[in-house]
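Accompanying notes for the structure given below.
With one protein chain removed, the remaining protein chains of the complex are shown where they sit.
Take a look at chain A:
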Amino acid sequence: MNTNYHSRHFSSRDDEYSSKKRNRDYSSERSGGRADGRSRTYGDILKEQREENERAEYLRKIKREKNDKIRSSDDNSSRKYSDHDSTTVHSESRRWSEDPEKKDPQLEGAPEPTETSNSVYSSITPKNLQMLRLSKELQERNRHLTDTELDEILPSDGYEIVKPPESYKPQTTTKNNPLLSGVNFYNIPEDLTKPYDVPGDTTGTMPQIKPEDLAYFGMLLKEVDFDSLSYEEQKERRIAELLLKIKNGNPIIRKQALRQITEKARELGPSQLFSQILPLMMSVTLEDHERHLLVKVIDRILYKLDDLVRPYVHKILIIIEPMLTDEDYYARVEAREIISSLSKAAGLPTMIATMRPDIDNVDENVRNTTARAFAVVASALGVPALLPFLKAVCASKKSWIARHTGIKIVQQIAILLGCAILPHLKNLVEIIQVNINDEQPKVRTVTALAVAALAEAAYPYGIEAFDCVLRPLWEGINCHQGRYLAAFLKAMGFIIPLMDAEHAGTCTRKIMTTVIREFDAPEEEMKRIVLKVLKQCVSTEGVTATNVKEMIMNDFFRCFWIRRIALDKKSAKQIVETTVEIANKVGGGEVISRIVDHLKDESEPYRKTVLETIEKIVINLGVADIGSKIEEKLMDGMLFAFQEHTNDDSSGIINGFGTIVNALGSRCKVSIPYICGTIQWRLNNKSPRVRMQAADLVSKIAPVMKTCGEDMLMGRMGVVLFECLGEEYPEVLGSVLGALKDIVNSIGMTKMTPPIKDLLPRLTPILKNRHDKVQENVIELIGRIADRGAEYVSAKEWMRICFDLLDLLKAHKKAVRRATINTFGFIAKAIGPHDVLGTLLNNLKVQERQNRVCTTVAIAIVAEICGPFTVIPALMNEYRVPEINVQNGVLKSFSFMFEYIGEMSKDYVYAITPLLEDALVDRDLVHRQTACAAIKHLSLGVAGLGCEDALTHLLNFVWPNIFETSPHVINSVIDALDGLRIALGVGRIFTYVIQGLFHSARRVRDVYWRVYNLLYLGNQDGLVLVYPRLSEDKASPYNRTELELFL
């Protein structure tokens, strides 16, 4: 929507419409439900609101007379959120921008802002400020050397100071600075660019104050004696400090401050807290992440403050509500979260009382956000609680604006809750049903939209609830035009899929005349709705193929399959969906025959849309009903589209090509030579992109070539690709390798040309390539060869590859590491595990951790593939090396191995037990940690296989480690206990736990209860039979006599 979408400042993303949020007055009181002396009463607020409305109405009238001509020539650019309310928005925005009484709200909000900072900062945007700061720093670094500085650098004798020539004119930096052009109104003063240090900060934990925050944190700059301040002032200062730490501090400082402010929230008091947080939230210079942090603060303190927030609900809402319509997804989610916790803290009556006056606010923006906020409240506190209120609002006699907002709330509830509205569907529909005949056209429209939203959310249930609105909707469809009609059509379009087949058929026939009439409508919105309705109608059971063919097809293809529709992504998506739906009804051949000619259109996006549609149809319906004539046209068109493709992103075209060709299978035997010719020619093109596309296409069509029996041709492609291995562009090389891989896969190892024994040596040097794509593809190709055709290459060559593969174990991409490890397995299988294992075990001695970790995984894989007995002796022998890294590596290998081999471990339990024993009594923490991980996998693998004796023995060694405090170790110990619980049964572990549950030392109890909870959560039922008999008290009967029953 907006060009600077990715700006870090959310305020700079605002357009005229959403920036109006800053104009709301949040300093006036509006305490919901609590009429204490100083706040205005509910009646007052309503009265003010009414006056405001009247005033606006009056002003609008004047404006309308004045600006009649201007408005008629205006486009409706700011209609985005306004829901066809454009007139209101426009007249207001003009009025507001000219209203001299309206002060800049951020000036009102800031506590005692200093004169300079505000006049400066209100006039520049955050982006400019950033640029100014940057350029200032640049100038500072590149400043001229002064004479004194030069004197210091250069020796005094032997040098002479020369006068500058007459013609020399020093460059004035500010004018030529590219960063500053466009900001000619302002020269940034020296002291505004530097952040301020907070005085008296001996600990060094206070972050610096950014100049633009001066208005909010200025008080911290004054050095004062903290004890001389009054209690209130102390609190104020404390809050400012904490907020500054949260806003500008580093993560550790921020976390501490956040915790402090949360813990002390009740002590600091809501009034002080919010009087500082809220202005900060309204600041224009706030960056996205800073806002996120402040939102977090509010969220946390809301929980703590609970009902104390009531008087501030309105203020908070004013700030949070606009975020509900923010472009940023996370901003919207955060806003919802806050409003939801706010409504839980403050309660429904307060929320309603606070927001009630806003639902007939003059400003459309306020009403829109209020409606969304109400929907959030409904989802937090339950829809039923809000129903009476909604009923009253939607039936409001006083103003249609209130009704409009009420219905909008229903719409938003439907959108927010989705299928969760089903229990309340009937009530919601009943509430809005009368409004469908409202005297105000806007209310009618929004009602239809709300019905559409409800039906969409309810799909596929709940048709009974909509019975009462069907008739009025029909009437509306018959008598309305333009965007009113669009809304009604949309509603009907969403209701039809809910109906049973017979009804749906009748309704579709009825609605279709109108829909077809609107095919020609010029508005984009109408077009989209028509497409949507068409899709919904066509997909219902009651509509027959003949119906669609006779009534819709001709007009549909004439009106919608035009070049222009592909230019807009949204419309293009809709047209694809609708056409696919039509094809599902009438058959693929019919539809494809109508659009296949467009594959040769000159517009690229259009060709892409056509191909995408055909691809989807082919996926759904196959190619059985495509005639030979169409097939020919299709192949021709696809090749054309492929060859003419110039865009960088070619995945769509190539995928489509691949899918269709694969679906056609042996039917495209005729075209294969032609396609291969094109590819071969394009593989030698000078543009790397073309070469890459050609190689990508080879991987797609390789399986089809096999189906068509074109082995010769495939062999030739193999040779061509082999010759391309000298490719210098890594992207292209990656694709070439991928293509080779697919050819090898299809043609098989024996028939491959060039033969494997020539191919593989050529691949080995490529293993050294550092590019992700190349690495991934080459390793997969080698792995494939090792898997299927290892015998074509000498064992020596494979060993060489093994050494090269070690380097790849530390690749960045997980897929590469994974592929490497698998390849180790294949090679080990091919040439026997001993040589490979030797290489891998040696690699355990290296320093780099990630390398070692990957090596252990590779060892485990070798064990899995070649059988554990080939690996375990060597590993156990390696454990004798007195080196921590090696021993840990061995233990880790065991851990991974037991994970992979599962039940097979049962044959090795007794063999491995002494080694694990040794590791578990080692001084080194990591030994014990890794041994525990191994025991976890071991016990899970052998559970129920009769190895309880060994496992119990191991449990005795694991158990003392429960007192470890290092997080990794304790996690792994707990995991081991959990695994042993599965293998030994909960009773056995419980006998250990019961010893310490009521130990006299709290630290012991703490740990034992933690383990107890673990057992309790894991197998509560099993514990019932092993609980002890507790000794009887006088008052409390602890015995469980039921268990003593005996017959």
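By definition in this document, a contact is a pair of C-beta atoms (placed from the backbone, for glycine too) under 8 Å apart; a residue touches a chain by one contact, two chains touch by 3 or more; residues count from 1.
The criterion applied here is as follows: contacts and distances are computed from a predicted model.
Novice: Match the chain absent from this complex view to the correct UniProt protein name in "Metaxin", "Splicing factor subunit", "COMM domain-containing protein 8" or "Rab escort protein 1".
Specialist: "Splicing factor subunit"
Novice: Based on the whole complex, identify which of A:S230, A:S628 or A:S1036 touches the chain you can't see.
Specialist: Answer from the full complex: A:S1036 touches the omitted chain.
Novice: Among A:F226, A:Y461 or A:Y1027, which residue is in contact with the omitted chain in the full complex?
Specialist: A:Y1027
Novice: Using the touch rule from the top, list residues of chain A that touch the missing partner.
Specialist: 967-968, 970-971, 974, 997-998, 1002, 1005-1006, 1009-1010, 1012-1014, 1016-1017, 1020-1021, 1023-1024, 1027, 1030, 1033, 1035-1038, 1040, 1042-1043, 1045-1047
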